Every structure is written in C-alpha cells, then in structure tokens.
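Only a single protein chain was left out; the remaining protein chains are all shown in position.
For reference, chains read A, B, C, D and E in written order, and residue numbers begin at 1 within each chain.
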Amino acid sequence: MPFVTIQIGEGHSIEKKRELAKAVTDTLVETLGTKREWVTIHIDEFNRDNWAVGGELHSDKHPGRHAEKSA
Amino acid sequence: MPFVTIQIGEGHSIEKKRELAKAVTDTLVETLGTKREWVTIHIDEFNRDNWAVGGELHSDKHPGRHAEKSA
Amino acid sequence: MPFVTIQIGEGHSIEKKRELAKAVTDTLVETLGTKREWVTIHIDEFNRDNWAVGGELHSDKHPGRHAEKSA
Amino acid sequence: MPFVTIQIGEGHSIEKKRELAKAVTDTLVETLGTKREWVTIHIDEFNRDNWAVGGELHSDKHPGRHAEKSA
Amino acid sequence: MPFVTIQIGEGHSIEKKRELAKAVTDTLVETLGTKREWVTIHIDEFNRDNWAVGGELHSDKHPGRHAEKSA
Partner (left out) sequence: MPFVTIQIGEGHSIEKKRELAKAVTDTLVETLGTKREWVTIHIDEFNRDNWAVGGELHSDKHPGRHAEKSA
C-alpha cells in the first residue's frame, strides 16, 4: 500500500498533475508489482517563498522563474 | 508526546475541525494514557486536484462530491 | 480518504497498536462520516533520543520513563 | 526541486530500492522537465505492525504475506 | 543531505522567512559539518484553525494573537 508524497513548487496545471499522478502510479505498479488501486499519490505544492536550498529562498534565487519550470 | 497529522480533503467547517481535534485527542488520551496537553493535532487539508488513488485524481474520480463528504 | 500519521515514542505492544488503530479509525468514521475502508493509519514510532521539547532530548529529560508511558 | 517520499512496507532488497529510485526519478524528469540532479527520493519503510487500513493492522490482515509483495 | 521541515503558524513576512532559512541552515552547517548547498529547508505554514494542543484549536485558544507571534 504505497503512499507517495511529491513536494513540488506550486503552479502546475491540473493536466500536468493528472499526468504526474498517472505516471508515478504506473512506475510503482511496474517496479513493485503492487496493485494499482493501492497506490495513493499526494502532490504537496510549496510556495517558493517557503523553500530554501543552501540557506537562500527559492524565490530570491530564481526570481524570474515560472512555477511550472521550477518544479 | 504524540503528534498526529490528519490529512483530509479541504472544505471542512471550523466546527467540524474543532470536533475532530477534540475527539482524536480524547481517543489518544484514553488509549495511550498520555497527558491531554501533550497531544498535538495537525489537520493537513489537501486540494482534491492534488490527491490520487489508483493513478486518478480525486477531483476527476468524484467531480460532483462535496469536500465535506469526500474526507 | 483520510490518512493519519501518529508519531509516538517507540516501545508500544502490538496489542496497544491494534487498539490505537481501531480507536482512531472509529473516531474518524464517527466524526467525518467517511467510509471505514478509506481510513489509513500510520503509527510512526520515534526513538526518545531523536525527540526534543524545549531544546532537550526526551531521553535526557525523562531517563527513567518507560516507552509505553512516554507516548 | 522535487522531493518525493515513498512509504512502502519494509523488506525490499537494495536492488529493488535502486530500481525504484531510478524509475521514479526518470518519471519526474520526463513529466515535469526538472533537472535530474534536483530530484530527491526518500524511501520511508514501515513495519506492517504500524500500518492499518479500515482500522485493522496490515500484519493482522495479511499475516502470511511477504514484505516484498505487500508494498 | 539534511532536509528540514519547519511547521509554524502562517503569516510570517518574507523577511522573517529569509532570516529563518538562513539561520537554520547556518546552524546545521556548524553543528553537523554538512555542506551548505546540501541543506534544504521547507517552511510549512499551518492555519491556526488546523492546529490543536490538548484538544483545543489554536484559533480558539488564542483568538487575539497575531500569526507572527503565534509561531
């Protein structure tokens, strides 16, 4: 009963989320042999003001980057 | 010092959250014998576009369901 | 589709975990009206060397406390 | 900078974990167009005594199932 | 490759988040000797209606407290 949490920058379209949920589920079914209906995916979007690498906020580091690209 | 995270679909009223926090805390105190003031509850609401079971988004699977019922 | 994570000190018996999982599931079904089979519970046990309140490790603060009581 | 947490039953071999980490990373790179080196995967294994669906511990529900199959 | 999640009440300014991300990263680098660029910080803000201690919602317990102070 895999439970997968995917933390990505906010701003992805529902089409992209639909594609992501399907693709990651496919990958788990193929790799682990688990039943498809047992796989739960949670897309946990973060605001780029709330994510830092190397001590610098993502929104400071890449001010002009669109959310879709900053995943 | 139990810390409980409850992930549910968004859209519950504050009355329902108040009832939920109280009831889950009661259950932990009764079951584990922990002190009431040591129990922390975090209600972590998800958007139904961000949750998938069996590779399908919750908002695609149940388009007409109200958030309150889709917990 | 509630997903509940319960972080407690390690050392509880399987009987206690069974009771806890059942009781918290009952509480969610009663409070939220969700279907029973949709509730997932994850008991995430922590080592008392890895948990601190007020900057002090739980194992330093309560050296003689049994895990079962320190939930 | 996607961060992915995969919660599965414990007992998978390192070969299976290696395959899983690679496959999920591939899926994120293809789906989101993110840079490969930005993807972090955390495989968070749970003991089957600590996971319940519908109020019943996984180890009670499937006592004879091997961990590898119960993912 | 430390990954740090900081759950605090919502409503902090970006200046405060910037200061927090930098200060916690500094602390990890000094304490663990890890490389600065390996540290990721996620500030996960919660709504005070969704957080309870001792069975009481934070927003009920401290109705007049500002988010900035209620961290």
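By definition in this document, contacts are C-beta pairs under 8 Å (C-beta built on N, C-alpha and C of every residue); 3 or more make two chains touch, one makes a residue touch a chain.
All values derive from a computational prediction rather than experimental measurement.
Student: Among the chains you can see, which ones touch the chain that has been omitted?
Tutor: Contacts of the unshown chain, counting the full complex: B, C, D, E.
Student: Touching the missing chain, which residues of chain E?
Tutor: Residues of chain E in contact with the hidden chain: 1-9, 12, 16, 19-20, 23-24, 26-28, 30-34, 51, 53, 58, 69-71.
Student: Suppose we count only contacts with the excluded chain; which residues of chain C make the list?
Tutor: 7, 46, 49-57, 59-60
Student: Under the stated touch rule, tell me which residues of chain D contact the chain that is not displayed.
Tutor: Chain D touches the chain not shown through residues 14, 17-18, 21-22, 25-26, 36-45.
Here is the rule we use: only the chains that are shown with their structure count from here on.
Student: Can you list every chain that touches chain B and also touches chain C?
Tutor: In this structure, the chains that contact chain C and also chain B are A.
Student: From the centre of chain E, which other chain's Cα mean sits the farthest off?
Tutor: D
Student: What rotation angle takes the CA atoms of chain A onto those of chain C? Round to the nearest 5 degrees.
Tutor: About 180 degrees of rotation relates the two copies.
Student: Take the average of all CA coordinates in chain A, do the same for chain B, and state the distance between these two points in whole angstrom.
Tutor: 21
Student: List the centre-to-centre spacing of chain C and chain E in whole Å, with centres computed as mean CA coordinates.
Tutor: 23
Student: What is the distance in Å between the mean C-alpha positions of chain A and chain D?
Tutor: Distance between chain centres: 15 Å.
Student: Could you tell me which residues belong to chain B and also touch two or more other chains?
Tutor: 7, 26, 51, 53
Student: Mind listing each pair of touching chains for me?
Tutor: Final set of chain pairs in contact is A-B, A-C, A-D, A-E, B-C, B-E, C-D, D-E.
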